[in-house]
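One chain of protein is taken out of this complex; the other chains stay put.
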Amino acid sequence: MSILLSSVLNGLSFAALLFLIAGGFTLLYGIMRLLNLAHGALYLWGAYLAAAVISGTGNYLLAVLVAGGVVGIATVIGGVGLFARVQGNELREVLLTIAVSLVLADAALAVWGGHPVGVQAPEFLRGAADFMPVAFPIYRLFLMGLALAVGFGLWYLIERTSVGALLRACVDNRAMLASLGVNVRRLYWFVWMAGGFLAGVAGLLGSIVFGIAPGVDVQILLLALVVVVLGGLGSLSGAALGSLVVGLSYSFATVYAPELLYFIIFGPMLILLVIRPQGLRGANA
Amino acid sequence: MRTRRWLPAVVGVVMLAACAGEGSEDGGGQFEDDDGTSQDDQADPGDAGEGGEPVRVGVLMPFSGPVAVSGELFVKGWELYWETHGTSAGGRTVEWVTGDTQADPSVAVEEARRLVEQENIDILVGPLLGSEGLAVGEYTESIGLPQVYGIPASEEFLRDIPDTIFRYGITHGQVSMPFGEWAAEQGYERVSTICSDYVTGWEICGGFINTFTDNGGEIVTQLWPPFGDTADLGPFMAQLAEQDHDAVYLGMPVGDAVAFFRAWTDFGLLDTVPVLGHHVTSSPSILKAMGLEAEGMISAGVFTGTLDDPVVEDFATRFEEAYGEPSDPDPALAWHAGALVRHGLEELDGDVSDADEFIAVLKQAEFPESVLGPLSVDEHGNVLYDVHIREARDRGDGVMENFVIDTYEQSGPNFRYDYDMYVEQPAYNRDYQGFDWPENCDAYISDCPLD
Partner (left out) sequence: MTTLMPQLTSRWTDQTNQNRRFLAVVITLVIVAVAPMFLQQFHVGLLTRIFFMGLLAMSLNVLVSLTRVLSLGHAGLFGVAAYVVAIGVTRWELPFLTAAAVALVVTGLVSMLFAVMIVRAQGVTFVMITVAQGMLLWGAAERWVSVTNGNNGIRGVRPPEFIQTANDFYWAAFAVVAVSVFALWRLHTSFLGTRLRGTGDSPTRMTSLGYSNAWHRFIAFTIAGLFAGVAGILYVGYFGFVSPTTLHVGNSVQVALAVILGGSALFLGPLLGTAVLLTARTWVVPVTDRWNLIVGALMIVTVLFLPNGLAGAFASAWAKLTRRIPRLAGRRSPDQNAPSAPAEPPGSSQPSGTPERPQH
């Protein structure tokens, strides 16, 4: 019974982390229609920056601001300076982000070295929650809460605010929006910044669980892709659903079908894409 | 389509321009030359002596990709060796060039070929990973190049190793087998294992289980998280928390070990049972990433900078002075590779033309004092090491290192088992973990610890 409970909890907390990792990715796809394969590299830089700030100052708030801010600004520069030049051509967009991720990952290796880095949660989130019936870390409970908050925040931003209305309008018809006098460029900057910020902060959140090492960027990217593609590209609720599917199936497979662990992430995704290419929550193919 | 006809020509010209060169030597891939030799444009080794041609050594390591740090550490130790001892050996000057394997076996072979054919190396040192080593070993054997090969620990080398390779490193079982016996003798009865699900993890766990169960220990459960994944370790922790065991044996390399320890701490399991580790889970750089909570982790390994041995102390001090980080097994192995190359050159007066002879000399070399402790060689060419059981402690300035608490002297890859029997057992994998030997171990070893 307790194994069942902890499997559910682990699955949910892994899902929460996956959702937070995929947040910036899904935002950029949802609004900019960019399949950002440099997402893992942005995550990696966020993780290293945050780890450096924490080991230097011990200030987690500052780490969030630096990781999110620097990665966000870099994303704005990349988005406006590079991506805008190839916008509209999917093939070149994808290749451009691959190229950028090669550069960023190798630069990270040059700057930060290849030693593994461990990042601890802030003091008040360390250790196991003693009020739970099974061993379970406080930090993972925090992740679940944070994922709910971020998910709700993004939903509220996009669906309920005037900025959100503009963003949605922008997805549908940006020329029309520009002709109505809206500063589309500034809107774009906002989206790039938000996407990069989320990716950078995800670096901090994820590295507390996974640690940081070269190569993590590719694995994070693959996780984000699976989650987002399962749910339906660009759909916020889809990303949430995809996270839950991956998180829970991974958690249960670990306990009940460990032999299949290697295939548990990509197998279901492949099957789903073949049956339903638009993903669980995608609108149409 | 008028303008397209230039394209084949351009492609051809570019390809040939890339290859501008003279001579019509033959070779490549896994093939031998027509005349059976490959290095005839190299220095004639006969004219060794003062003023003779330098000996060129190729240092083949990953310098990019996920394990780049090991390559960098190795080169640090290698350079430090020659800076300390001077580059003259056997009447010749030693030079070296590096090659980057990118942790990919086929790239490793290509780089080995580049070093041989373009850089005219006489000796190859490296590479790092078992898969790389197996691939490069085939190539160096085919062209008769001596290969000094330290880090790889795959037991596949026990079963099949070319004469042109001197494998001076340990196998994983060489370290984890004494540890299994030690754990059982310390009174651990029920142990759960968690090892990465690939060949390294299988061998680390398999060796431990082999001796631990032979000495009456019992394995409660074996968990196999995927290797190198950002796989969530939470479900594994939940399972470990459920078990009734008195220790957990950890065999997840480097970054994965850090992730394990994070999860282990966060799930509140730190104070439940001790974690027993392996040298790949407990080098100083890994301990640093784990944080001070890792204090007290017991592990087995052959090198630690804190060993009470003047040669080791000297190396550890020099390394830390030069690079500002605690010494690590990788640079120590590189330092010893330097010592081996020097030994071979001096024994043969700088003549490295015969790979088999060079390797044969190395296989006979005893190092009563080396940076890796006293070393001897068994009749199969395996190097016997002192295997240390160490405990991770803060050495006083906030830096954690491993301090020796027990030592198994001169232990080989077969440990106490009969060599041929050991090699004939199946390769360790997820399904074969050496469980088959308990109870009647005196069929295999001379002094069965069960008696």
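Should a chain be cited, it is by its letter among A and B, assigned in written order, with residues numbered from 1 in that chain.
Keep in mind that, in the parts below, a contact is a pair of C-beta atoms (placed from the backbone, for glycine too) under 8 Å apart; a residue touches a chain by one contact, two chains touch by 3 or more.
What you see is a predicted model, and the numbers here were worked out from it, not measured in a lab.
Student: Please pick, from A:92, A:160 or A:186, the residue that touches the omitted chain in the full complex.
Tutor: Of all options in A:92, A:160 or A:186, contact with the hidden chain holds for A:92.
Student: Of B:97, B:322 or B:423, which one is in contact with the hidden chain?
Tutor: Reading the full complex, the residue touching the unseen chain is B:97.
Student: Looking at B:130, B:253, B:274 or B:434, which makes contact with the chain not pictured?
Tutor: Touching the chain that is not displayed is residue B:130.
Student: In the whole complex, not just what's shown, which of A:15, A:28 or A:105 touches the removed chain?
Tutor: Looking across A:15, A:28 or A:105, the contact with the absent chain belongs to A:105.
Student: List the chain A residues touching the unshown chain?
Tutor: Output for chain A: 33, 35, 82, 85-86, 88-92, 94-96, 98-107, 110, 218, 222, 225-226, 229, 233-234, 262-263, 266-267, 269-270, 273-274, 277-278, 282-285.
Student: Give me the chain B residues in contact with the hidden chain, please.
Tutor: Counting only chain B, the missing chain is touched by 1-12, 14-16, 18-19, 21-34, 38, 63-64, 68, 97-100, 102-106, 109-111, 113-114, 117-119, 130-131, 134-135, 138, 154, 156, 197-200, 429-430.
Everything that follows uses one rule, which is that only the chains that are shown with their structure count from here on.
Student: Could you work out how far the Cα centre of chain A sits from that of chain B, in whole Å?
Tutor: That gives a centre separation of 36 Å.
Student: Within their complex, state which residues of chain B touch chain A.
Tutor: Going through chain B, the ones touching chain A are 64-70, 72, 197, 223-226, 228-232, 234-239, 241-242, 254-255, 257-259, 261-263, 265-269, 285-286, 288-291.
Student: Flag every residue of chain A that touches chain B in the complex, lowest number first.
Tutor: Its residues touching chain B are 2-3, 6-7, 10-11, 13-14, 17, 106, 109, 113-118, 120-121, 126-128, 130, 134-140, 206, 208-216, 219-220, 223, 247, 250-252, 254-255, 258, 261-262.
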